[in-house]
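Removed: one protein chain of the complex. Kept in place: all other protein chains.
Take a look at chain A:
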Amino acid sequence: MDLDKQNANPTILNPSDLPSRRRTSAVHRRDHGGSGLFDDLIPQYNYLNDPFEQPVSSSDSDDDAVEAIDEQEVYDLISSISDPEHPLSLGSLAVVNLPDIHIIPPASPYSSISTVLVEITPTITHCSLATVIGLGVRVRLEQALPPRFRVDVRIKKGTHSTDEAVNKQLGDKERVAAALENGTLMGVLRKMLSTCE
């Protein structure tokens, strides 16, 4: 049953080494390098939540600051997809990597359409499941990104023996739609996406 796995023994990245958002933002938050251990010594709600003052909704002020969708966010959306062969995430298998995700802003000021380009790296060059993985990434992004994003999923150049053909398949809207009609395939995809946070 396990023998038919195409790559039975893949290399695994440690979760500590995967890119995460906290890495960049946490450092700047506290200029003194502390971890905020002492912040909770005096419970906050006593002072903030005095209901007799007009309710200070603390989120009001930072509501103005827009957090745009960036590469890390796209990475977070797809890195938790499971590999169809192993109970491991695409992130820890390095199938999706942060540097291979690009958000291309609208081509002209009149257009609002941005493009998300994701290049995936199969664990081995002849992996026949590359198409399924690509499809999974594509479905996930189409479900999770707002419609102003066009999704483009490709196999990274030179990482797969038939990358051209697979890319053609993934780029062809009708073939993608046809594939999604296939019950077995949808079952596999659903299982892959079930681990998404």
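Criterion: contacts are C-beta pairs under 8 Å (C-beta built on N, C-alpha and C of every residue); 3 or more make two chains touch, one makes a residue touch a chain; residues count from 1.
FYI, contacts and distances are computed from a predicted model.
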"Small ribosomal subunit protein uS7m", "3-methyl-2-oxobutanoate dehydrogenase (2-methylpropanoyl-transferring)", "MMS19 nucleotide excision repair protein" or "Transcription initiation factor TFIID subunit 10" - which is the UniProt name of the missing chain: "MMS19 nucleotide excision repair protein"
Sole contact to the chain not displayed, among A:111, A:128 or A:143: A:143
Residues of chain A (touch criterion as defined above) contacting the omitted chain: 1-2, 5, 8-17, 20, 22-23, 26-27, 30-35, 37-38, 41-43, 45-47, 49-53, 55, 57, 59-60, 62-63, 65-67, 69, 73, 77, 86-88, 143-148, 186, 190, 193, 196-197
